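For reference, the structure discussed in these notes is given below.
A single protein chain has been removed from this complex, and every other one stays in its place.
To keep things simple, chains are lettered A, B and C as they appear, and every chain counts its residues starting from 1.
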Amino acid sequence: MNPTAGIARVAARPERVGLGVMFALAIGAVALGAKWVSGPASAVVAVFMLVAVIGLIWVALVGGLETRRTLAPYGLLKPGILWLSLFFLAPLWSMVVMSLSSKESRFDFFPSFSWEWDNYRIALTDFRPQFLRSFGYAGVATLLTILIGFPLAYVIAFRGGKYRNILLGLVVIPFFTSYLIRTLAWGNILADEGPVVSIIDNLGLTGVLESLNIMDNGKLLNTPAAVIGGLTYNFLPFMVLPIYVSLEKIDARLVDAAMDLYSSATAAFRKIVVPLALPGIFAGSLLVFIPAAGDFVNAQFLGNPQTTMIGNSIQDQFLRQLNYPVASAMSFVLMFIITIAVLIYTKFMGTEDLA
Amino acid sequence: MTAFSRRQRFGQRVINGIAGLGLFYIFLPILVIVLFSFNAPKGKFNIKWQGFTLDNWANPFAQEQLTSALWVSLRIALISTFCATILGSLIALALSRYKFKGSGGINLFLVLPLTSPEIVLGSSLATLFINRGVSFGYVTVIIAHIMFQISFVAVTVRARIRGFDWTLEQAAMDLGATPSRAFWKITFPLILPGILAAALLSFALSIDDFIITFFNAGSLVTFPLQIFGASRVAIPPQINVLATMLLIASVSLMVAGTVLGNRRQRKLAGN
Amino acid sequence: MSGEEGHGVNGAASAVAGDVIQLDQVRKQYGSFVAVDNADFSIGRGEFFAMLGPSGCGKTTTLKMIAGFEQPSSGRVLLEGVDVSSVPPYKRNVNTVFQQYALFPHMTVADNIAFGPRSKKIADAEIKKRVGDMLDVVRLSEFANRRPSQLSGGQQQRVALARALVNYPSALLLDEPLAALDLKLREAMQIELKRIQREVEITFVFVTHDQGEALTMSDRIAVMSQGVVEQIGSATDIYKRPQSLFVAGFIGSANLLPAVVVQGDSNGAAFDFWGGGRITVKSDHVNADVALTAGEQVTVMLRPEHLHVSGTQPSGESLSATVTDIVFQGASVRIVAQLSNGTEVTALVGGDADLPFLRPDSTIWLSWNPDAPFVLDGWPSVAGATTTNVDSVEASL
Partner (left out) sequence: MAGKLNRRQFLIRSGVAGAGALSLPALLAACGGDDGGSGGGNSLFFENWPLYIDEETVKLFQEASGVSLKYTEAYNDNNEYFAKVQPSLSKGDKIEADIIAPTFWMAARFVQLGWAQKLPVDKIPNIANLRDDLKGQPWDKGQEYNLPWQTGVAGIAYNVKATGRELKSVEDLFDPAFKGKIAMLTEMRDTMGLVLMGLGKKISEIATFDEAAAAFEKVEKAKNDGQIRAFTGNEYTKDLSSGNFAACVAWSGDVLQLTKDNPDVKFIIPEEGGTSWFDTMIWVKGSENGDAVAKWMDYVYDPVNAARITASVQYISPVKGVRDELVKLGGDAAALAEDPLLFPDEATVARLQSWGALAEEEEAKFDEAFAAITGA
């Protein structure tokens, strides 16, 4: 077939050109970043990407108003997408490659790819407790953020009146102080001779809390409860805000209408408010669970050697043991599980509420 | 009837009570942080209350390394926020201004960095840099920050300019304005508050980012990394002072933003 | 090729030298969907031209192609005789009043109006003068420094007009200009628009789905349906001599009664109604595309206000029917009746008429003046009275 005719035919569908060039650039960026190519080949890829961009500009210039209008969004997207391809997608690919690589020796800093599935075996067996703890702690923390966050969001949305924005601000403001400092402050608050423990002691609740496994041997700091408490605290706004957004949309008259239709207040709450708040709760759960599952700061500052989470392991393997392959395998497993959760969520709920 | 309403009022009180406790929970550590910025610790640990002093506030920059770390963070945040705001806003514009093939995929693609655990983002990016033989430092940290800020800005700006009346742009062009004049005179001033809000929030994200930075900083020390380092030795009260200052700064920015936004809204709404 | 040759399928598109806007076989396609098919007509200088049709009929797309927001897939758009098909909007000397006005919320009324001239880099003094003049024309001089949001709907509408007219466009395009206003204001603005148009003597092209609006204001109307221009003509033309069943049904109310040709020649023709009854019509009341061969299916249009109602059989041609509903409407009484073949017919009689025999289930006779019926080709998909309800029209589309 005549190539010019082919080009003309493609150019007649500018959205294909735009989409095609964007894909080409993204793949090129990943290829360059993730070292699919190296040496002269990478120069070829770079030239190819340049040609694609020039081709796009050419099509835009030749194609007239309509074509330019069709191509405009792709032009706007390109720089950002290119950046994300290079520094988000390519790294993920590098991570996958690394997770299947093996080290020649202890100080081999550039492990080579060798289908080393053993890294995954190590990640899933040696670090199984950490994975389980991560998801367990993150799950409990998510539940707690719902329990604390829902009443907060509810009161702000329905009882806030004109103070709504101020109350919402109050919820968010503390999270403008440094994450680390907040967590360290919790450490001081929960310390053995700190205020919380002494109040509990004075109230004589130590035994009760110990039997509930919240306190351990008279201490609160460096227990699973402290880690979960820290996670709950640090990610609480991610729950309050989406719930608030979905509650705010509820027309208060709906509740009136339900009560008009002989529903009791609790039934109205259960059948009207809760279902309508569910999208917010789902979005919030995702937004809390994800960072909580990958966190290592809370476990480090508030935990003990038996409360380490997968984040601690990844950090330790990566930044102390220099065991990049195993760290990458753990990262990949974490990413994989969470991505599946996200995809299931977006399939049903879309991407709108996740902002 | 009375029983019913009494139960109802009780239920309301319980909910109010839980909300109040929730607020207390949220503020407790902040109170501690602010309080201990006025502490006069004996020795090097700022843990026990030992007396009120304004010394720490009089010399907030006494800790030279802390101050320089703060500068490093501010500089990184400025550069990365600037770049990410441009890149992210362009994406948001494309997504809200145009209907085009592939926008659904782009939406999902944008959400992914936001829903990936930071430790994965940080370690995978570090893997890339190690593979590619890039030395860690300013450049890598800025690259990393821009990466997670782009998605954030794009999604936030898109949400903020949802409902923007794009016929205004058409109207401007109809009145003889070139596309660029239409953008700078009409669209830009109107979506600027949304962009600024996104930029402010992503600036805050950059300033406070620890996990991703931790993996990609090499021997560069940002403010959170300095705090992390200090936490292994002793947290000087100046950290509380600087944290409180950052808090006050961001709160005033937020309040100013809300007030200005409201006034502007009122102005545009004609009240 | 110039538009003057006239490709009009509807015969009304013959272009005259000096026409402001010419559409030359314009077609607009989105993928496989044809939004506008073969639009081919001209709009003259100083004309008040309406494009009327249900939503989705392609009228707004046509307007956008004139304004430059859309490009024709094929065919040409000419402004003042110049092909502007691929000229961007900011280089076309036409201006638009948008449906929701699209006033710039962050600018004052004066700045809004000055936006166009400023874009064209006209001297400040000149801009000031023009803006002042324009504010006078739309009677908003004291609102110059207000923001659009501080104005009422009608005032906003006038700002939008001023903002467009201040550029002295070849033509002013109005997209559903009155749709955002309430009924009273809409009627006032109709008059205001006519006044302003007379004052500035600029071609107005406006798009509406409201046939009342189109009939009241325009010199000529183009009725569109499913991307096709069905008919172009004056209001009376379109009302009295619709060229398609769609136009007949869409403009005003009409009883569309299926019939067949009995016999006909150049003087006139006779038709048998489906289900009984005969009617004779003069040849100038038969649409040109009706073949007058016996047995041909046609539709006879009878406007409700043209039907006379009596309790006994009148002398001339008539139809008998059974009353099903009587609705008192103040100025008039609407009578719904059923012909013997089941077709429902509506008649409109003056509110002062004394009709003691009218009662549900009573039998009445419907008659008409010989000028009243108009014959169209083909049978209607739904026989009987077409209510002029846009929603039902849309639904049937």
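One rule holds for everything that comes next: a residue touches a chain if its C-beta (ideal position, glycine included) is under 8 Å from a C-beta of that chain, and two chains touch if they have at least 3 such contacts.
Everything quoted here is computed from the prediction, not taken from an experiment.
Asker: Using the touch definition given at the top, which of the shown chains does the missing chain touch?
Answerer: Contacts of the unshown chain, counting the full complex: A, B.
Asker: Touching the hidden chain in the complete assembly: which of B:71, B:166 or B:188 does that?
Answerer: Only one listed residue reaches the unshown chain, and that is B:71.
Asker: One chain isn't shown here. Among B:26, B:130 or B:155, which residue touches it?
Answerer: In the complete complex, the chain left out is touched by residue B:130.
Asker: Using the touch definition up top, pick the residue from A:100, A:123, A:138 or A:221 that touches the left-out chain.
Answerer: Spelled out, the listed residue whose C-beta touches the missing chain is A:221.
Asker: Just to verify: which one of B:25, B:98 or B:138 makes contact with the chain not shown?
Answerer: Of the candidates B:25, B:98 or B:138, B:138 is in touch with the missing chain.
Asker: On chain B, where is the contact patch with the chain that was removed from view?
Answerer: Answer for chain B: residues 42-45, 47-48, 65, 67-68, 71-72, 75, 79, 129-130, 132-140, 143, 217-221, 225, 229-234 touch the chain left out.
Asker: For chain A, which residues touch the unseen chain?
Answerer: 105-107, 109-110, 126, 130, 191-193, 216-217, 219, 221-222, 304-308, 312-313, 315-322
Everything below uses one rule, namely that only the chains that are shown with their structure count from here on.
Asker: So what shape is it, when you link every pair of chains that touch: line, ring, star, complete or other?
Answerer: Chain contacts: complete, every pair touches.
Asker: Counting C-beta pairs in contact, which chain pair ranks first?
Answerer: Maximum number of inter-chain contact pairs occurs for A-B.
Asker: State, to the nearest whole Å, the distance from the C-alpha centre of chain A to the C-alpha centre of chain B.
Answerer: 15
Asker: Among the residues of chain A, which are close enough to touch at least two other chains?
Answerer: Answer for chain A, listing residues that touch two or more other chains: there are none.
Asker: Show the residues in chain C shared as contacts by 2 or more other chains, in ascending order.
Answerer: Those would be 88.
Asker: For chain B, which residues are in contact with chain C within the complex?
Answerer: 165, 167-168, 170-179, 181-182, 185-186, 189-190, 267-270
Asker: Which bits of chain C are touching chain B when the two form their complex?
Answerer: Touch residues, chain C against chain B: 67-69, 88-91, 94-96, 98-100, 102-106, 115-116, 119-120, 147-151, 163-164, 167.
Asker: Can you name the residues of chain C that touch chain A in the complex?
Answerer: On the chain C side, the touching residues are 70-71, 86, 88.
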